[in-house]
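All protein chains but one are shown at their positions in the complex.
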Amino acid sequence: MSNLAVLPIILPLVSAITLIFFNSKVNISRKLTQIFSVISLLVSCYIVWKVFTDGTIILETGAWVAPYGIILVMDSLASLLILTTNLVATVCAFYAPHAGLEKKESYYFYPFFFFLITGVSGAFITGDLFNLFVFFEVLLMASYGLIVLGGGKVQLRESLKYLLINLFSSMLFVTAIAFLYAVVGTVNMAQIGERVQEVEQQGILTTIGILLFFVFATKAALFPLYYWLPKSYIVPNPVISALFGALLTKVGIYSILRVFSLIFVYKLELTHELFIWVAGLSMVFGIIGALSTNNIKLIIAYNIIPAIGFILLGIGTFTIDGISGSIYYLIHDMIIKSVLFLLVGVIVYVAGTSDLRKMGGLIHYYPVLGWLLFISAFVLAGIPPFSGFIGKLLLLKGAFASGHIAIVIIGLLTSLLILYSIMKIFIYGFWGDKQMLGNLEKKSTKGLIAPVAFLLTFSVLLGVGAEFVYPHIDSIAAYILDPQIYIDSVLKE
Amino acid sequence: MEIITSILAGILFATAIYNLLQKQLLRIVIGTALLSHGAHIFILTMGKLKTGQPPILTDGVSDYTDPLPQALILTSIVISFGVTSLLLVLAYRTTKENNTDNMEQLRGKSNE
Partner (left out) sequence: MIFAVLIPLIIACFIPLLSKLKEKIHTGIFVLFVPLSIFLYFVQFLGRDFNPIRHTYNWIPSLGINFDFYLDGLSLLFALLISGIGALVVLYSIFYLSKQERLGSFYVYLLMFMTAMLGVVLSDNIFVLYTFWELTSISSFLLIGYWHFKERSRYGALKSMLITIFGGLSMFGGFILLWVVTGTTSIQEMINQVDVILDSSYLPLILGFILLGAFTKSAQFPFHIWLPDAMEAPTPVSAYLHSATMVKAGLFLIARFSSIFSGSEWFFIVVSLVGIITLCWGSYMAVRQTDLKAILAFSTISQLGMIMAMLGFGTTAAVFAAIFHILNHATFKGSLFMVAGIIDHETGTRDIRKLGGLITFLPITATLALFGTFSMAAVPLPFLNGFYSKELFFDATLHLDSTTFLAQAIPYLAVFGSIFTFVYSMYFFFGVFTGPKQLDKLPKKPHEAPIGMLLSPIVLVAGVILIGLFPNIVNAPFLLHAAQAVNPEVEFHKVAFWHGFNTPLKMSLIVIAIGIILFVTRKKWSKVYTILPGKLSLNKVYDQIVEKLDVISGAITRSYMTGSLKNYMSIILATTLIVSFVFMFITNGFTLEYDYLADVTILEVSVVIIMIIAAVATIFTNHNIAAILVLGVVGYGVAILFVVYRAPDIALTQFVIETVTVALFLLCFYHLPKLRKSTDSAGTKMTNLFISVGFGALMTMVAISAHSSNWFESISDYFVETSYKLGGGHNIVNVILVDMRGLDTLFEIAVLGIAALAIIGLIKLKKDKGAQ
């Protein structure tokens, strides 16, 4: 059954190609997209179950044995992230037809959508560094396609910047892979890990690691490399924002987690200490960005940055609590970021503006929307009993246990300001006199609320039902902290 | 020779980046082209130059040049080509829509 591992990339690829042919028939495309995404979701559920009962699935593509061929490694972490990705994608697939995309859907929206999932899933499961580059390109190319979709002036402009910055980091990525190949003579991640361990990461290896870190940090939008993010993320429609916010940056931080737990772990006092600083600065500058604006889409977009900072913090502390915290937070953030982008999409749609100063009193027309946002704010800020709390608890414990006091204080203050930045939308957008609505018409939010509410329940469940999730996350963290398990399972002998 | 090609690739990177930091879109596009050339030469160099025959199995030859970097370069060239084509079209469209090819005038306002 090792072929199971390839399904998360092949299914969306096939879906994407199929949908190219139905491009002009929007209604069929919509239905097919929903069917395909549900199938992928069910398959990924099955894979998670399989991986958690039988252990990591290793697929040697083309039957070329490791470390020579490309190896797909469907381990517990990858399978969980694939599941989350498909969950978010399914919700987006059901939200998209009502999102008022209109013409945009006929510019190959759905094929790009699935290509993006292909790239993301591939990046999660590949065990080959160069192959990771290829999947990065797939997802980036799909994101370029989505981001320019039906674009006007602003959109084209921001897409161009986004493309150029990513192009540079991609080139740096391949070059760094080549450097690493020169030193260790392989591109298989498990073998790289093994060989780097053998020479104790001496010489130029740490510098190559740092180059890779910056490549991933640019994609993950860490301080000070996130400049491309806020504006290019708010340009497209809410579905695309949600996909980007939930998936793209997470692939970057996932790569950091992988590479800096499997390969470059022998100079922790240098590399991982740097991460903690970067994490702290990302939190501070990210939240400052979120407070700086009255554009509600931008508020959410800026909130991506501190979240990535929190995840990096766990990687930086490199304790079992820190890593479990990072993984928990990663999954939590994938869900809640899509929820928030989709919610804000609805708010912008019903309010007819994204400027908070022009809103008010929306709760009189849209109480459900308001309360969903209200809960999301607490989920995002890590207030118990929601999912963010468990992640934050573990992250901060890891940070304390490793003696990083200052970062905990920064983290706590950031949490407060995250809450403030979202509550601003609730207080100024939803509260207020009915008269503030002016002559705004009450619009139908049919089909938009249900998918979001569905997704939000997972945030609640991840927090309230942590007992069903945390032990697994904890074992994943233990597994991540012992690179030998990964190396052995791939290289076998 | 590897040192020389490394320096060459380094210079290609340097000129690429200098071009990327310019205002005019056309120069930036030139920069991206140079960047991929630089990257490819780095990959080639990393596979040991001239250590054997071209990697095509021939009777009586046991020494071949490292084939893997070549395969990687090929993949990378094709991908770069794809990105470059999209970049060119996007650059063209952006210039037409915004009526300028000066990136400094494509900043946008703070609250868009």
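Per-chain residue numbering starts at 1, and chain names A and B are given in the order in which the chains are listed.
Operating definition for what follows: contacts are C-beta pairs under 8 Å (C-beta built on N, C-alpha and C of every residue); 3 or more make two chains touch, one makes a residue touch a chain.
Everything numeric here is computed off the predicted structure, so don't read it as measured data.
*Asks:* Pick from A:L32, A:L180, A:A220 or A:I476: which residue touches the chain that isn't shown?
*Replies:* A:L180
*Asks:* Just one of A:P97, A:P111, A:G345 or A:P483 touches the chain that is missing; which is it?
*Replies:* If we include the chain that is not displayed, A:P111 is the one touching it.
*Asks:* At which residues does chain B meet the chain that is not included here?
*Replies:* That gives, for chain B, the contact residues 1-30, 33-34, 37-38, 40-42, 44-58, 64-68, 70-71, 73-75, 77-79, 81-86, 88-93, 95-96, 101, 103-104, 106-110.
*Asks:* For chain A, enumerate the residues touching the unshown chain of the complex.
*Replies:* So the residues of chain A touching the unseen chain are 13, 20, 61-62, 64, 67-70, 103, 107-108, 111-112, 115, 118, 122, 130-131, 134-135, 137-138, 141-142, 144-145, 148-151, 160-161, 164-165, 168, 172, 175, 179-188, 191, 195, 199, 202-208, 210-211, 214, 218, 224-225, 227-228, 230-231, 267, 270-271, 274, 285, 288-289, 291-293, 361, 363, 378, 383-385, 389-390, 393-394, 396-397, 400-401, 405, 408-409, 412-413, 415-417, 419-420, 423, 427-428, 431-434, 466-467, 470-471, 474.
Here is the rule we go by: only the chains that are shown with their structure count from here on.
*Asks:* Which whole number of Å gives the spacing of the CA centres of chain A and chain B?
*Replies:* Centres of chain A and chain B (C-alpha means) sit 28 Å apart.
*Asks:* Residues of chain A touching chain B in their complex?
*Replies:* Contact set of chain A toward chain B: 130, 133-134, 137, 141, 144, 148, 152-154, 156-161, 163-164, 167-168, 170-172, 174-175, 177-179, 181-182, 187, 231, 293-295, 298, 355.
*Asks:* Applying the document's contact rule, which stretches of chain B touch chain A when the two form their complex?
*Replies:* 20, 28, 32, 35-36, 38-39, 42-43, 46-47, 68-69, 72, 75-76, 79-80, 82-83, 86-87, 90-91, 93-94, 97-98, 106, 108, 110-112
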